[in-house]
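All protein chains but one are shown at their positions in the complex.
Moving on, here comes chain A:
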């Protein structure tokens, strides 16, 4: 595939250096790390190397605090299920309305089937957490708080350290889904109140199917997968050795490129955003522009629908993403757009451009040239848009 790839919050390209580190694990180093022979030992050594790389990326105090998993969803599920099993008398969970489905769907299930009380903290129009509601929800009945570090759709960053400290104040376990934040925000979990943190390999140029859960030393932990003694009995199952080594290599590279993500990539994102806002009428940035991941830009184009935008972008060789209903097969715009109260006139047209260290200035310049024409073309088809006046018009049909 060629083209301009601006969908890095969905997944990233595996870095060629990461792949090179992984390949020997498919050929000569095929042993099972649990085995008592040289084949196993060689692989075991590589896994421990990878663990140290992830430890360094997170600024964790001990490498044993890193548990390798199959990805973000498994890490999220493990964290919440561990906490509620470790504290069976506490029957409440605090989370936010804009979490990833890996958290929300599990909470829905625990609410319906296991009788848990779920506090879903709302956000304001900028996507910032309602801190008063958060403080009110905290009590000694809360087993775990799970709040994402940064939102996948808007890039909005939550005040994780403050949230974690408040949670610790009532004795709750604090978990954060940091799938979008790891590799973009410098972290030092050794000095943090965060108890558990989920990360996913394929969001930081490692392959799909590998992730990790940070578990602070001393935290009560109950495994989700039971079986062999892998990962110190915290995650049974023969290790995904190539994936783990790939994640280790990717973590090492993420530290190297962290500055680039926060300077050059951020400048490209800002250039794209400023140019599109200037060239296209009736559009706005969703989320909090001041507390945002450096690579993410989510623009809501009013009076048109996101899937149509993506199809035309794709035709022009540009890959982006949308919170529109039609792209997912669901029938409603994204829960994040609805939670922020983005009006329906714009929610369906929310389009996410997410950059990475692979993005070049020439690519951004090309996108800036193409997007305004696409928006104009679709508005020309829309019954809500008066073309000559370049403004919305009245149109109020009803379904039969």
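Convention: contacts are C-beta pairs under 8 Å (C-beta built on N, C-alpha and C of every residue); 3 or more make two chains touch, one makes a residue touch a chain; residues count from 1.
Convention: contacts and distances are computed from a predicted model.
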Which of "Tripartite tricarboxylate transporter family receptor", "Carbon monoxide dehydrogenase large chain", "Nitrogen fixation protein NifU" or "Peptide/nickel transport system substrate-binding protein" matches, in UniProt, the chain that is not displayed: "Nitrogen fixation protein NifU"
Which of A:257, A:292 or A:348 contacts the chain that the document leaves out: A:348
Option touching the unshown chain, where A:81, A:185 or A:311 are the choices: A:311
Which residue of A:20, A:125 or A:381 touches the chain not shown here: A:381
Touch residues of chain A, complete complex, unshown partner: 303-308, 311-312, 315, 324-327, 329-333, 344-345, 348, 380-384, 395-400
